[in-house]
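All protein chains but one are shown at their positions in the complex.
So, chain A:
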């Protein structure tokens, strides 16, 4: 177990370096090759040449790339001071960049927005795991039945619908038409019921897509597992059907589902961006959308970096849990 842990930690460290290289490659190298003046995207609203030159000096954009990356990382631990001539901007200790467009440090934006996205993602994950896996298992057990066929039609529709379209439809029907739910976001610390009510539609919308995917995969895996010899053996031993399905078949069915869950965390961020834009939730996704509209690259950089790190960390946790559940993994 210890050897496995060390190996995983080492792999995670390598991935960390790769992520950092890719993120900085995208934001500093690609524009350079493509001939875009990145300073233009960092400058405030008055983009006169003097301001652009100021930002270039402040960010050290003329320095070699490794110096820029180094400055950025030093900023995370020690804070950073941008200065050009007499114009000095200070960015306090965990400095994940500074948005000259909106005149604010990126880190507070990230910490403000993160809980909203986390709440959205966790709620949706619970919904889709419960309903997706349940629907998939039921479909597999009653293969070819009316339930199976209708569940799979709904699942196919689910993977073919864009999240924002389902979101807008549900807004139009449940919030505007039937007036069942409030479409307004209420912060959790203001009112729990208000927050919960406002999150129901976003949760269902985001969960629907993934529930559909998981139902399809669960059904296929379950069918495969049910054909295995050890299931026949379990039945031949005279075990009750509940035990055969619940204990023997479910365990092997859940293994690939767990793997998928780890891999889908990254995709989930994408889903959260779209859901937040549709429902106007003030999360990280909404921050990215606003940043795209304002061409505010430091915010996009900060969100990209922090979510990649979150995904990396979550994957590490999933992998370790995985090794605890399934001892075979440690040897692989």
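Here are a few things to note about the model shown:
Definition applied: a residue touches a chain if its C-beta (ideal position, glycine included) is under 8 Å from a C-beta of that chain, and two chains touch if they have at least 3 such contacts; residues count from 1.
Please note the rule applied: contacts and distances are computed from a predicted model.
Within the choices "Peptide ABC transporter permease", "Molybdopterin oxidoreductase", "Ribose import ATP-binding protein RbsA" or "Cbb3-type cytochrome c oxidase subunit", the name that UniProt assigns to the complex's undisplayed chain is "Peptide ABC transporter permease". For the chain left out of this panel, the touching residue among A:105, A:281, A:297 or A:323 is A:297. If you put the hidden chain back, the residue from A:94, A:115, A:262 or A:282 that touches it is A:262. Although one chain is not shown, part of chain A still touches it, namely residues 11, 14-15, 18-19, 22-23, 26-27, 30-31, 34-36, 38, 41, 156-157, 159-165, 168-169, 171-172, 176, 262-263, 265-267, 269-270, 273-274, 277-278, 288-289, 292-293, 295, 297, 300-301, 303-304, 307-308, 311-312, 315.
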